[in-house]
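Okay, so here's the structure we're looking at.
The full complex has more chains than appear here; those shown keep their coordinates.
Chains here go by letter, A and B, matching the order in which they are written, and residues are numbered from 1 within each.
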Amino acid sequence: MNFAGLRIAVVGGDRREQEIARCAAAEGGTVRSFGFPWPTSGIEGVLQANSAEEALEDADIALFPIPGIAPDGALFAPSWPDRIVPNREMMASMRNPAHVILGWADANLKGHCEALGITIHEYEWDQDLMLLRGPAIVEGMLRVIIENTDITIHRARVCMVGQGTIGTLATRALVGLGARVHVAARNRVQRATAYAAGAEPHELTELTTVLPTSDILISSVPAQIVDRNLLETMNPRALLIDLAAPPGGIDRDAAQELGLKFIWARGLGSRAPITVGRSQWSGIRRRVVDIVGARREASALT
Amino acid sequence: MNFAGLRIAVVGGDRREQEIARCAAAEGGTVRSFGFPWPTSGIEGVLQANSAEEALEDADIALFPIPGIAPDGALFAPSWPDRIVPNREMMASMRNPAHVILGWADANLKGHCEALGITIHEYEWDQDLMLLRGPAIVEGMLRVIIENTDITIHRARVCMVGQGTIGTLATRALVGLGARVHVAARNRVQRATAYAAGAEPHELTELTTVLPTSDILISSVPAQIVDRNLLETMNPRALLIDLAAPPGGIDRDAAQELGLKFIWARGLGSRAPITVGRSQWSGIRRRVVDIVGARREASALT
């Protein structure tokens, strides 16, 4: 399928969006972009707009960033000087029918789109995309560990709290590098996964005995499980890494008050922007194909 | 929780049941057994019954084997000279209330139990137990490969069809030993899992190009995907292994007519009977605890 004739706006994001815009243009789309770092050599087939409005005007499809939307409604655009908030006017300038494809939408954006008849497609929870960007996230985590420890991962005692998609890949990588990994998880399937991966499985109640001898604590659960009481049992030289979205799984304030080294390792998916942008494109592309297919079918019927 | 006073019958099975019976007795149960190979040194605390009837008489709980029931209704008992079919009379001799814990029950057994008020607990689909016996199954598969090939796993081209719980563990082990693993799966999450595990993912339609250069084909899907047409494209020296339950994923008859080496690697879970028996006991135990707990609660209320 060729995307010729399709007008695509890529607004906000980081270096991953360079690759996504490049892919969209390479498949025939007419691509205008705004709000992500622009490479000095440009991106073949992609125009740089002067504003979000200009990028979105007359677009069939808007691609917004992977990490979604900040509490104030602004698109994720860490390198951009100004906040980019998709407002009613901006969205209204898109063609009709229009589509937004993004990680996840907030109430504000949903409201505008509903009012304007724009369809929203969220892919934050696509497990295949999470797996495809998994190696990048794991490598980003390895970098955080290596930068922040005085001991090697090899033979370090690591405690992982949670064992979902990313936690499982992280366990595999750490075991492979020689760490002694202990996994605490509420869910028995997650514990069995850890066992099969060569880690030592534990119920959450066992954290009281696992944490005091851990060199590194990594949490990937969104619920706060490692509270002040548990943190007080830890080795003061331990490194604490939270991979989860706020509020995360580690009591950050308590960690800092206790003088523990705490790192909120968010946005690790931006490591390896070419690899990750390309894999995200596979998920975005799927949705674009569906949109184009439905449109062609519809026009064939009329 | 102690199982003192609980009468448990272990009927049918293989060497895994030795360990299951031993665990049941070690936790305080009164255990009678029949229908699995008896170790010369006996099993501490376990009595050997002279018949299935004798084992089941007055039992609170019957433990039947992991691989379930044959088409003729007989319990899995490969080393036993006679078929052991749990009939109405046999089951009726159990206490009231009684419970059967087993892999899965057939219509016949279900009928008897319903008529007699016996509760059936199946654990065939417990994903945690599947993961816990996963390493044993994978090692059994490695043995089958090593015994049946003239080349090393190291650098062999392996095509895996399907990538579920066991398929994923198998991929990890083969990649770790240096095989070049290609995974064909219909489901995109399975393909992404294979990608993250270091294998090359493919859609099923790509089997036409993957199979001709494969040294080893391993299928773990229950639906027949590798048909005669695909088999005809294979290297005549290739090894074919089907890990799935009948009818399996490879056309066995066609494979044999084409002179291909085909192995139906069923019951690999019986490799490492101590490890596997013990892990299955963790799933059985959970159910026994629930039964005992409910019973105590009930008697406390009366």
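Here, a contact is a pair of C-beta atoms (placed from the backbone, for glycine too) under 8 Å apart; a residue touches a chain by one contact, two chains touch by 3 or more.
Values in this document were obtained by computation on a predicted structure and should not be read as measured data.
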item	value
Assembly copy number, counted for this structure file with 2 shown	4
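We take it that only the chains that are shown with their structure count from here on.
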item	value
Whole-Å gap separating chain A and chain B, where each centre is the average of the chain's CA atoms	38
Residues on chain B engaged by chain A in the complex (per definition of touch)	127-132, 134-135, 169, 172, 188-189, 191-193, 195-196
